[in-house]
Structure formats: structure tokens, C-alpha cells
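Yeah, one chain of the complex is gone here, protein chain that is, but the others are all in their spots.
Coming up: chain A.
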Amino acid sequence: MSASSPRTAYLRGLRTALPFVIVVAPFGLLFGVVGTEAGLNIAQVMGFTVLVIAGASQFTALQLMADNAPTLIVVASALAVNLRMAMYSASLAPHLGSAPIWQRALIAYMNVDQTYALGHADYEARPDQSTAEKVAFFFGTATPIIPVWVGATALGIMVGEAIPPALGLDFAVPITFIALIAPALRTLAHVAAALTSVVMAITLAFLPWNLWLLAAGLAAMIVGAEVERRMEARR
């Protein structure tokens, strides 16, 4: 391989990620709109978007804040939504573990659903790449995704200040969650986890401080994992 191959990998990452800008932008835009309508100021909305970069957990925090849940419950519940990213981190570690620490820190910061999925798929498809090429590919995917996410949120703040609150935008949050869940219901185990989650949310609704959310999430994870284990045992 020539010395220019990290450059090639960077450009390949950039090209691969470009179409996904269309997926990322609407969520960023929506967070800007809904965050502004909920009463956050510009710095706070942008703070979420720049520091967290995880739409589902940001919407979770926003929804719990609309219910005036205690701050620690807001943080714990929104973090619980992001726990799946520990799995992303673990699955990238064999590929990127030997990169310098600052590169790994930067990759961790930008390790969102899209960059992770594209990076992991590329490393599996081209296993003989050097670590430098793999790092370059990841930075390539992040180059369009992260700025578009941040820019779309900023645009959403402007839109949110312009539109009247009577448009039923409170319902955009549950619709967004449904839109994120539906394509993820790929297996019986995923469906079982989702159903458990719904049933637990209804039966535990009496719990204070939105604790039903964490309880339902935990129960659903256990059910999903157990169904998966049994399905595999049967094979």
C-alpha cells in the first residue's frame, strides 16, 4: 500500500457517508424546533446537540424535562438510552484500539449510529487495512455527518422561533420515537422487548419521578435477551 492510502480511505469514508446526511438532518432540525418550543435557549439547545450528539437520548431528556422530572432521573434515563453505544465502542476496539489516544477520544466523541454502522461495515469488508486507514475512514464518515447534525439543529432553532406552538409539535417527539423503533423491530426478540416496554410503562405508571421508564427499560432488556437466548438454543 502507498503512503497515500489513509487519504484514499478518508475520501471513501466521506463519499460513503454523504447520503446519510439526509437521515441526520431532519432529526437535528426537529431537535432544534422542539427544544426551542420547550423553552430552552439557543445556548442550551446547541449545548445538547454539540456535547451529546445522540438524538434519541436528547429527545428523552427533553420529554422528561417537560414533565419536570428530577434532574438525576433525567440524566439517568437519557444515559440509559445511550447504553447501546458501549456495544459500538466494544466492537470498534479491535480495529482502532492501537490508534493514538487523542484519535480514539475524537472517534468516541463522534461515534454516533451512522458513523459507527458505516465504519464497522467497512472494517469487516476490508480487514487488511492499517489502523491509520481505519481511523481515516472513520474521520471521513464524520466529516459530513457531524457538521450537518449541528447545522440542522441551529436551523431548527430559527424555525422553532418562527412557528406558532399550536401546530401539535408536542406530538413530534413520540412520532420520532416510533419512527426510530419501528425499523429496529427486526427479530422476535426485538418485538418482545418493545411489547414488554409498553406493558410495563402502563402497569408501572404509578411510580414517582418517572422511575417507570428505567424499570420498563430494564425489564424489556431482560425479556429481549432471554427471547434471543431461547431462539438460539432452539436452532
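Note that a residue touches a chain if its C-beta (ideal position, glycine included) is under 8 Å from a C-beta of that chain, and two chains touch if they have at least 3 such contacts; residues count from 1.
Throughout what follows, contacts and distances are computed from a predicted model.
S.K.: Name the absent chain as its UniProt record does, using one of the following: "Branched-subunit amino acid transport protein", "Thiolase family protein", "Universal stress protein" or "BMP family ABC transporter substrate-binding protein".
M.R.: From the choices "Branched-subunit amino acid transport protein", "Thiolase family protein", "Universal stress protein" or "BMP family ABC transporter substrate-binding protein", the unshown chain carries the UniProt name "Branched-subunit amino acid transport protein".
S.K.: Looking beyond the chains shown, say which of A:P94, A:P164 or A:P208 touches the absent one.
M.R.: Touching the chain that is not displayed is residue A:P94.
S.K.: Where does chain A touch the missing chain, residue by residue?
M.R.: Touching the chain left out of view, chain A contributes residues 22-23, 26, 30, 38-40, 44, 47-48, 51-54, 56-58, 60-61, 63, 65-66, 68, 71, 74-75, 77-90, 92-94, 96-97, 101, 104-105, 107-109, 111, 167-168, 170-185, 189-190, 193-198, 200-202, 205, 212-213, 216-225, 228-229.
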